[in-house]
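With one protein chain withheld, the remaining protein chains of the complex are depicted in position.
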Amino acid sequence: MTYLLVGLAIICILGGLFFFATATIGLLRFPDFFTRLHATGKGDTLAVFLCLIGLALYEGFSLTALKIIFIAVFMFLAQPTATHAISRAGIRRGLKPWVKGEERR
Amino acid sequence: MNIFFVAVGMGLCALVFLVLYRAIFGPGVFNRIAAISAVGTKTLIILLIIGYVYNRVDMFIDISMVYALLNFIGCIAAAKYLEMER
Partner (left out) sequence: MIGKSDDIIIKTIARIFVPFLQLYALYVIMHGHYSPGGGFQGGVILGASMALLLITHGYDELKRRLPEGVLLLLGSLGVLIYAGIGLLCLILGGNYLDYSQLSVILGVDAAHARSLGILGVELGVGFTVMAIMYSIFFDISTGGILPEDQRREGRVEGER
């Protein structure tokens, strides 16, 4: 049973690392601000959630695991809100979204 | 298991350095804020992993929580500041 939990935790943490890596590649390679924000906003939210769930599974049943799950819920609400606020500020300041065929910005 | 946590922490640190490229050279202030927010989320996980490596998770969990919270508030405040046209 313990081995099962540890294996599940390792799978979750590695999945989180994978999504972190894809979000970083998106942030580096996508052509403009809104597409980069799309990559980090979605990818980082899922990656943080997976990593925290993995760490909570490894911790077992304790107060620390409860706090980790609390952080996970917090990040799941806060990260999309922060992304939304930044992208709205970009629209308000007059940044134009990239369309196909344009140059990278 | 300790080696696994150290490896994951090293990987996350490498990703933070990759994101810092966007934070330094990114054209415009909006790209930089997006990159700094991404660095904040990675740092949260790195803090927790440092806690697991040193076997003091109950200490590092509070710091990690405060980091998540101040990252969120800083993001909202920066967005609000940039939203004002002058």
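Letters A and B mark the chains as written, and numbering starts fresh at 1 in each.
By our rule, a contact is a pair of C-beta atoms (placed from the backbone, for glycine too) under 8 Å apart; a residue touches a chain by one contact, two chains touch by 3 or more.
Fair warning: this is a prediction, and the values are worked out from it, not measured in the lab.
Touching residues on chain B toward the chain that is not drawn are 58-59, 62-63, 65-66, 69-70, 72-73, 76-77, 80-81, 83-84.
If you put the missing chain back, the residues of chain A touching it would be 74, 77-78, 81, 84-85, 88.
Note that in this section only the chains that are shown with their structure count from here on.
Once the centre of each chain is set as its mean CA position, chain A and chain B turn out to be 11 Å apart. Residues of chain B touching chain A in their complex: 1, 4, 8, 11-12, 15, 18-19, 21-22, 27-28, 30-31, 33-35, 37-38, 41-42, 44-45, 48-49, 52, 57-58, 61-62, 64-65, 68-69, 71-72, 75-76, 78-80, 82-83, 85.
Residue ranges of chain A in contact with chain B, taken from their complex: 6, 10, 13-14, 16-17, 20-21, 23-24, 27-28, 33, 36-37, 40, 44, 47-48, 51-52, 55, 58-59, 63-64, 67-68, 70-71, 74-75, 78-79, 81-83, 85-86, 88-90, 92-93, 95, 105.
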